[in-house]
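Here the structure comes first, spelled out in structure tokens, and everything after it is commentary.
A single protein chain has been omitted; all remaining protein chains appear in their positions.
Letters are used for the chains, namely A, B and C, taken in the order the chains are written, and counting of residues starts over at 1 for each.
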Amino acid sequence: MGQWSDRAYALFEEQQAERGIDIEWVKGRLTGLKVETPSWGYGDSGTRFKVFKKVGVPRNPFEKLDDAAVVHQLTGACPTVAIHIPWDKVDDYGELRSYAESVGLRIGAVNPNVFQEDDYMLGSVTNADPQIRRKAINHLLECVDVMKQVGSDALSLWFADGTNYPGQAHLRRRKQWLQEALAETYQALSSNMKMLIEYKFFEPGFYHTDLADWGMAFNAAAKLGPQAEVLVDTGHHAPGTNVEHIVSYLLDEGKLGGFHFNSRKYADDDLIVGSTNPYELFLIFYQILEASRDVNPLVRETAENIAYMIDQSHSIEPKIPAMIRSIANIQTQYAKALLINHDDVRALQAKNDVLGAENAVRSAFEMDVTPLLTAVREEQGLPVDPMRAFLESGYQEHIASRGIGGSSW
Amino acid sequence: MGQWSDRAYALFEEQQAERGIDIEWVKGRLTGLKVETPSWGYGDSGTRFKVFKKVGVPRNPFEKLDDAAVVHQLTGACPTVAIHIPWDKVDDYGELRSYAESVGLRIGAVNPNVFQEDDYMLGSVTNADPQIRRKAINHLLECVDVMKQVGSDALSLWFADGTNYPGQAHLRRRKQWLQEALAETYQALSSNMKMLIEYKFFEPGFYHTDLADWGMAFNAAAKLGPQAEVLVDTGHHAPGTNVEHIVSYLLDEGKLGGFHFNSRKYADDDLIVGSTNPYELFLIFYQILEASRDVNPLVRETAENIAYMIDQSHSIEPKIPAMIRSIANIQTQYAKALLINHDDVRALQAKNDVLGAENAVRSAFEMDVTPLLTAVREEQGLPVDPMRAFLESGYQEHIASRGIGGSSW
Amino acid sequence: MGQWSDRAYALFEEQQAERGIDIEWVKGRLTGLKVETPSWGYGDSGTRFKVFKKVGVPRNPFEKLDDAAVVHQLTGACPTVAIHIPWDKVDDYGELRSYAESVGLRIGAVNPNVFQEDDYMLGSVTNADPQIRRKAINHLLECVDVMKQVGSDALSLWFADGTNYPGQAHLRRRKQWLQEALAETYQALSSNMKMLIEYKFFEPGFYHTDLADWGMAFNAAAKLGPQAEVLVDTGHHAPGTNVEHIVSYLLDEGKLGGFHFNSRKYADDDLIVGSTNPYELFLIFYQILEASRDVNPLVRETAENIAYMIDQSHSIEPKIPAMIRSIANIQTQYAKALLINHDDVRALQAKNDVLGAENAVRSAFEMDVTPLLTAVREEQGLPVDPMRAFLESGYQEHIASRGIGGSSW
Partner (left out) sequence: MGQWSDRAYALFEEQQAERGIDIEWVKGRLTGLKVETPSWGYGDSGTRFKVFKKVGVPRNPFEKLDDAAVVHQLTGACPTVAIHIPWDKVDDYGELRSYAESVGLRIGAVNPNVFQEDDYMLGSVTNADPQIRRKAINHLLECVDVMKQVGSDALSLWFADGTNYPGQAHLRRRKQWLQEALAETYQALSSNMKMLIEYKFFEPGFYHTDLADWGMAFNAAAKLGPQAEVLVDTGHHAPGTNVEHIVSYLLDEGKLGGFHFNSRKYADDDLIVGSTNPYELFLIFYQILEASRDVNPLVRETAENIAYMIDQSHSIEPKIPAMIRSIANIQTQYAKALLINHDDVRALQAKNDVLGAENAVRSAFEMDVTPLLTAVREEQGLPVDPMRAFLESGYQEHIASRGIGGSSW
């Protein structure tokens, strides 16, 4: 009679074999799942009412990398870090890249910021003022240059551009200006670079948002070319929207570039991934794994090359634990989705067996993947409980010396 | 000192001249606005809980045309009638066409119905069963044939296809089957025919809808070619969606084919047009009129060739009065939008004058266009109050002899 | 090396003991969970677009009881059946009661129907016409009489009353008329009877619903007295509403009378329970189990006396399997909630440990309760897989002789 976890895993393996699941394939997939964490996720953030300052928040981009490195060491799943310019502006981007490598990381997506300067109050690349549009485009181009210096292959674009009042602005002209800005930036990309175009239902624009939904981002990307793809932020949709349907649709078009993962119940709540409706996250992974078996190579390749990124705003929770919790939740739902027997599901779907097909998907969700995650972590030499490992590591106490008020932005 | 309405109109004209509005142009536009009514809008309909049967409901397609003719006689705005096959199935479509012409009407859009046969329970053109897909496509082709017989130039496509449960069906395959069906149907169109593709957020599918939003309809249409365009049903959106933004977007792409007008507060409530949020209807017309002045001829032409149609489900209200009310509400909001001084608005938008531009649009909405509508109706020899004219006409009493239970479907 | 399920259960028991969970208590609770099925859930239903007729649908109330008896035999969890008057109207209610008992059932809640007669088109107890209000109240009183005959102790009230248009009706008078009707009905109740008052966000009223939310139902019940309580239909809320918060609130007030369980993503979709967002169902049970440990006896007693009922509309799925699936899903989420260690959760909450408390709740959700459910079913002599048992029972083939078109209503 061995350890509880060993017995649990043995039983799990037996169960999956019976279900026709290749457990080694599952483990390989699980080990291969990499999720990018955002540098800004280690800093303070909040709501419009208050940003609560936390002790130990990083004071510069290098300390953000330190924190991200800890998350990667504990999870083995987060080798890259997204940066935000100018929040992560440094004099020497080569130094930033070297520092990242020195702590076991690489720089991931570069995120331009064209929403926090006074000039951008009424729009950046869609501003009626041509000088402001020029300024915004120049910043986008600057970020492409930063990509080259830090070795990034993804330009991740979110525009806060929108309006608050009917009549405030000329919607069609703004649409055209946006496309012009994207086109000029696209031209500047190297051939190994992707442009990921994010959309958002609302906020900070409360009447209209220039890129309001996946359709607008998709159409913009389609006009640009194959290096432009859509970025799905799971919190950027109207109430009730079927996000996994959009994921499936974009996969079929070969245009799903990446995710910003987070959770929401109301608006763009930016909570810990998987904390509000874990089934939705599972169903997203179901669609991705389904597509990864498609007969169409474009669909398969798209499914295998998704940039998974976290984008959360930690208002009340400690930053590093919140990130570790998100990674664990993603691994949990991904692991469950890996237990779906797609042959069974497809056969039941083909027979129009509504309840059978539904059950074949849902029953995978109801399994406990803790034994699997434990086994995979042990095999990788990682802590089996990354959260506990972090809390016991003393790191939080260590960074307390940073004090309060480290700049997130 | 003449009649009240004459004095009111004189004052109105003076006011508009001062605002730089060409009142003759406004009147021409208003006279030119034609709105198609649906044959099924004259029949009984309701909610899933109950269809309340009304006295006097038409018993066949010819009686529906009779009712539609009355609406056109009273409003001068509804010369065409949309039909639904098989609800309006007749042995001799040439006879239906002739009858329509004999009462002063033409047949407008033809609407296939691929959702009310048992075969279609789990989908029509997206059904996993190839025989059902074939049957559905054949019906679409049959409707193209009907179009030729009745002289229609618009095929209006709404698919109830969707699913109720995660995992129930293979989303990507359904997407492909849908496109195949559209493509085959598109090939059958004559060169003067348009295909209008409608989308819907949900219902009757409660998990996913195959054409769930404008983006999916737009992409389908774009792949087909220039005769395929998007149909916007104002009630088919997620809560909070900015419908006029979508309208503006589709206009800019040259892909806005038509509207199904109705009102909603919650889901697809299918209420009388303009009864819930009249400002939204005004803002839709603002975008259309804006586009009709675009420098791009494609955008202008698209804006000038929109098929305006009503699609309501009258659960509790008398049918013909409900239709007259909708027409009046549409005319009211269109008239208000015609009073916008676009040069002013554009100039204020170009200066980033948020409150000025907003005011220039909204203030047109606050004007009372009753004197204008009265004048235009008088000039056309129409009753100045179509609702009162109907109630006093005796027509409702006349059709009482039809009894209860006329078949809407 | 015994059976897989035996070993799985042994491991499960060991795991729970380690977590401080009293497994015998859990099993007792699970065995004790009873869920009422609705007679109308065995009949055809659908959307406003189409009711798809199924083979084998019951032709009368007695056949509905036959089907319900099968569900109870297979699950052991459904000893009572809710009836709807007049859908289940019979000449001799004593006979209906006896028949129910003869197949191992009891009659549960009686549901008046004041929405399907033409008189009720513009309201029943809130109709501006006093004769219609009188008629509706008389029907409510008739249902109290039926309760006495069938041995029911719950009057379950849902009013479709509402309006479609602003200005259509006098909201405050309708509010008063509603309260008068409830008061007169309340007076007729025997002391052992409960009145359960349901609310609904919208539909069939698309402008306002007289009992639109829990607050209106609660206030009505509070004015009536202790026998009146609120009924929560999980699908009757605005998008995003935190249903478990409402549950918790009503428990604290001692006014939560029962549930109508179903699932929804958009409106009142009436899908199989637990199929859309299983975590929400789990969190509802968490709040109930929390309250069952309250220091306040009123709260505890309320939590222990909730009437759990299913209310689904099966548009596309076979009726009996859909019901079995719902029961299984409820048992699954209830079982998971029983695994929450409330002492741990409370201690972490008291320390303001956000991530700790969240984890203590969520981790119970991630456990696989299949071994537990299997064990409990075996101990009760029930089939371990009720769905398979049904499909293999031949019952569906047996009832095929009923043919198509059995009347649900």
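Definition applied: contacts are C-beta pairs under 8 Å (C-beta built on N, C-alpha and C of every residue); 3 or more make two chains touch, one makes a residue touch a chain.
Small disclaimer: the values here were computed from a predicted structure and weren't measured.
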{"item": "Listed residues C:Gly167, C:Pro297 or C:Gly381, member touching the removed chain", "value": "C:Gly167"}
{"item": "Sites on subunit C contacted by the missing partner chain, in the whole complex", "value": "122, 127-129, 164-172, 175-176, 201-202, 207-208, 212-216, 218-219, 237-242, 244-245, 248-249, 251-253, 279, 283, 286-287, 290-291, 294, 299, 345-346, 349-352, 354-355, 357-362"}
{"item": "Contacts of subunit A with the absent chain, listed as residue ranges", "value": "45-50, 52-53, 115-116, 118, 121-122, 160, 164-166, 201-204, 206-207, 239, 264-267, 269, 271-272, 275-276, 313, 315-317"}
{"item": "Subunit B residues that touch the omitted chain in the full complex", "value": "4, 7-8, 11, 14-15, 18, 239-240, 242, 265-266, 275-280, 316-318, 321-322, 325, 332, 354-355, 358-359, 362, 365-370, 387"}
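By our rule, only the chains that are shown with their structure count from here on.
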{"item": "Distance from subunit C to subunit A - Cα centre to Cα centre, in angstrom", "value": "38"}
{"item": "Touching two or more other chains - residue numbers and ranges from subunit C", "value": "239, 265-266, 275-276, 316-317"}
